[in-house]
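All protein chains of the complex are present and in place, except for one that has been dropped.
Residue numbering begins at 1 within each chain, and the chains themselves are lettered A and B in the order written.
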Amino acid sequence: MGKYIVRRLLQMIPVVLGSTFLIYAMVFAMPGDPTAGKCGERACPPAYVKEFREKYNLDDPLPVQYGKYMGNVLQGDLGENQYGIPVAEDLRDRFGVTGKLASMALVFQSVVGILAGILAGLRKGGFIDNLVIVSTLFVISIPIFVSGFVLQYFFGLELGWFPVLVGADATFYRLLLPAMVLGSLSLAYIARLMRTNIAENLGSDYVRTAKAKGLSNRRIIGIHTLRNSLIPVITFLGYDFGALLGGSIVTEGIFNILGVGGYVFTSIGNRDGIAVVGAVTVLVLVYLIVNLIVDLLYGVLDPRISHD
Amino acid sequence: MTERNQTPHDANPDERLEHDDAPLHDNKPGEGGELPTESHEKQTPTSSSAAIAADDTGTARSLTADAWRSLRKNPLFWISSVLIVGLLAIAIFPGLFTDQNPDYGDLGRARIDPNSTHWFGTDRQGYDVYTRTIYGARASILVGVLGATGTLLLGSFLGLVAGYLGGWVDTLISRIGDIFFAIPLLMAGIILLSATRSMDTLLGVPLQGYFGTIFQLVLVLVLFGWPAIMRLMRSSVIQVKPNDYVQAARALGASPLRIIRRHVMPNALAPAIVVTTINLGVYISVEATLSFLGIGLVPPAISWGVMINDSLVFLRSGTTLHALFFPALFLSICVLAFIMLGDAVRDAFDPKSRDR
């Protein structure tokens, strides 16, 4: 197990270095003027250009530029936005809100998705199964910004059950609707994945063995089938966490939530490149870390991976 | 030669395949060919590879035929196909579906509810929503089709190269794939597009204007979408490469292209088609999302995403719901159609899900 952790950590290093370099290259090493668009609609004044090139070491060779940039990022320096406020400072207060929203969405999608998947998978071809298949197909097909607005319109404006906008006071109740919107897409995928796994594992040899051992149905499903069916779902959750963070940009934009995603959303609107890139880089890093954790968790859950 | 190889059950691989399709997997991996672990070692290499060789073309053909047979019986396949053909017709010949000008806005007819002249009503600037929805199909579908095709081509090429050459080329391509795969598509899109949206050209390709922005979007999708197809192709090649008949073909001087066409493609095609079809739906959705965020297509370009973004500003005041509803409906139907098709094709190629 220890060996497995070390191996995963080592494997992670090139991916983290590579993807941050990629982000850096997309922003600073593109052919053309890197300051273009950094100052709103106008061209940047020469003094700003000079300062910009200096700050991001654009006159150094590319690897050196990247090294210095990463050094800054690791020290929490993500550059300054249009108004001269450090992006890191902007983000600091917003992490909590996004973390809260993402966790709520995560819990919602996992609990409902797994339950729906189990019910569907237990009776493949039954009523619940068909219901889950059809409804998830619709959820997958409707982009999150459409469903977000529709739900906001009906539950917020028309019915008044939920506040239309979240704003500064991000309470559990206020975040409930956005969290459900954010989690809906992954919920659909989880339900489908879980359904397939359950149905497949129910037909597996070891479940047949469990039956032959005279175990109760509850134990056969709840212990023997569930554990094996959950493993791919855990992997999916890690992989899908990126989509969740991406979705938070849209969801926080729609519901005016003052989190990291909302920050990206407004910064895109303001054409504030530094702010966008700084915030998104942080999101990607969070994603990579979460992925690593899920990978390790996967090793714990599936002994075939970690016990050689 | 073990006794097992002599049992009649093993005598004819093709018939065995049919037989295995029968619902009774009574003895599961028993006497048939699919013996797990140790028993594989017991078969002499010549007999097992001969069986695979005999299986190869026959299986590929009959699998495709089987898949097609079950596809034809699936209503989802027909529904999605009809929808896609309809949407493609709209995208290619929008003039057939409306005789109005999508760029004609008349504030005098702004915010009209759907009626007999304006089927989908008009928006806040007096554009006819129906006409714009029809014309918006082109950009959305174009981005999706070009993105998915580009992903398929680049991913296949790199996957074949990595799998076929192996060694450090494989390692390099695979690691680069990991890196591109590690950045979520939407975030990659936001970063790249916020860098390119102010640029006029990239490596000599104009980035602005209708085709320029479409190029930007396709670039993002291909650049960050290829690793999935690459992995798939690579593993297909690695799977067939050690087989004796492929080695023999290589020794006889068959070109890599021929080996790929004859031996790799039959294996890899089905999953690649499934991934690409689903990609199409996902990409159309991503385009709309990026356009909605304001960094994809921008007016005057017409796309469903742009229209939705346009109508949202005023949605909260609750006036022109129809201006949101119709493009959103078309967008959803379009994504639904492609994902449904991908599902149907996957089910058809997956014998496990066939018996339902």
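The rule is short, and it goes like this: contacts are C-beta pairs under 8 Å (C-beta built on N, C-alpha and C of every residue); 3 or more make two chains touch, one makes a residue touch a chain.
Rule of thumb we're sticking to: contacts and distances are computed from a predicted model.
**Student:** According to its UniProt record, what is the protein name of the omitted chain, chosen from "Phenylalanine--tRNA ligase beta subunit", "Fe-S cluster assembly protein SufB", "Oligopeptide transport system ATP-binding protein" or "N-methylglutamate synthase subunit A"?
**Tutor:** Of "Phenylalanine--tRNA ligase beta subunit", "Fe-S cluster assembly protein SufB", "Oligopeptide transport system ATP-binding protein" or "N-methylglutamate synthase subunit A", the absent chain's UniProt record names it "Oligopeptide transport system ATP-binding protein".
**Student:** Could you tell me which of A:Ile5, A:Leu122, A:Leu285 or A:Leu301 touches the chain that is not displayed?
**Tutor:** Considering all chains, including the one not shown, the answer is A:Leu301.
**Student:** Just one of A:Arg7, A:Lys50, A:Arg92 or A:Arg208 touches the chain that is missing; which is it?
**Tutor:** A:Arg208
**Student:** Who touches the missing chain here, A:Val16, A:Leu157 or A:Ile231?
**Tutor:** Checking the options A:Val16, A:Leu157 or A:Ile231, the one contacting the hidden chain is A:Ile231.
**Student:** Contacts of subunit A with the missing chain: which residues?
**Tutor:** Per the touch rule, subunit A residues meeting the hidden chain are 203-206, 208-216, 219, 224, 227-228, 231, 301-304, 307.
In the analysis below, only the chains that are shown with their structure count from here on.
**Student:** Need the CA-centroid distance for the pair subunit A / subunit B, whole Å please.
**Tutor:** 22
**Student:** Flag every residue of subunit A that touches subunit B in the complex, lowest number first.
**Tutor:** 14-16, 18-19, 22-23, 26-27, 30-33, 36-37, 124-125, 137-138, 140-146, 149-150, 153, 157, 164, 196, 200, 205, 242-243, 245-247, 249-250, 253, 264-265, 268-269, 271, 273, 276-277, 280-281, 283-284, 287-288, 291
**Student:** Taking the touch rule as given, give the residues of subunit B at its contact with subunit A in the complex, in rising order.
**Tutor:** Per the touch definition, subunit B meets subunit A at residues 28, 175-176, 178-180, 182-188, 190-192, 194-203, 281, 285, 288-289, 292-295, 308, 312, 315-316, 318, 321, 324, 328, 331-333, 335-336, 339-340, 343, 352-353, 356.
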